[in-house]
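All protein chains of the complex are present and in place, except for one that has been dropped.
For subunit A:
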Amino acid sequence: PRQMRGSRSKALPDRALVNCQYSMATFSTGERRRRPHGDRQAGELALHLKQTFEAAILTRLYPRSQIDIYVQILQADGGNYCACVNAATLAVMDAGIPMRDYVCACSAGLAEDTPLADLSSPEEAAGGPRLVLALLPASGQIALLQLSARLHQERLEAALEAAGQACR
């Protein structure tokens, strides 16, 4: 937590502002990608990280200050968001910022009725439904749940269970 940089007007009077930035190194994926700082995926993931950590960090203790979380992916092989969340949890804990609990994240998917946990990038690219879950293990509260592609309601329970199991 530190003094607000940038515009003072954005400072919340009773809480800390969590500021996340996500970027990928050029050598992280299969083919070398150019500097994607304005990437839409980067913006979306940064927003998800921000929401997750606003739920997990006790921001009421730090009025008018800001907490910055910068994440950079060195090697992407599926589960980018999950790795970011896990790494950021450890960083926040190391900095001594009070949090409700560890935040563990894991992705899960379905391949012909078998729930798979922690998808790698070929499995993600296969096109099946994908579920990302960020969990606070001790209390069992969900910080973020994201689903892409359609999933049948009955299958939801199984996939959720698999991801939860992997987080713990």
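Just a few scattered comments:
As a convention for this text, a residue touches a chain if its C-beta (ideal position, glycine included) is under 8 Å from a C-beta of that chain, and two chains touch if they have at least 3 such contacts; residues count from 1.
Note that in this section contacts and distances are computed from a predicted model.
Here one chain is missing from view; checked against "Exosome complex component RRP4", "Bms1-type G domain-containing protein", "26S proteasome non-ATPase regulatory subunit 2 homolog" or "TATA box-binding protein-associated factor RNA polymerase I subunit B", UniProt names that protein "Exosome complex component RRP4".
Which of A:Leu47, A:Ala95 or A:Leu145 touches the hidden chain is settled by the complete complex: it is A:Ala95. Hidden from this view is one chain, which touches subunit A at 1-3, 58, 62-65, 93-102, 136-139.
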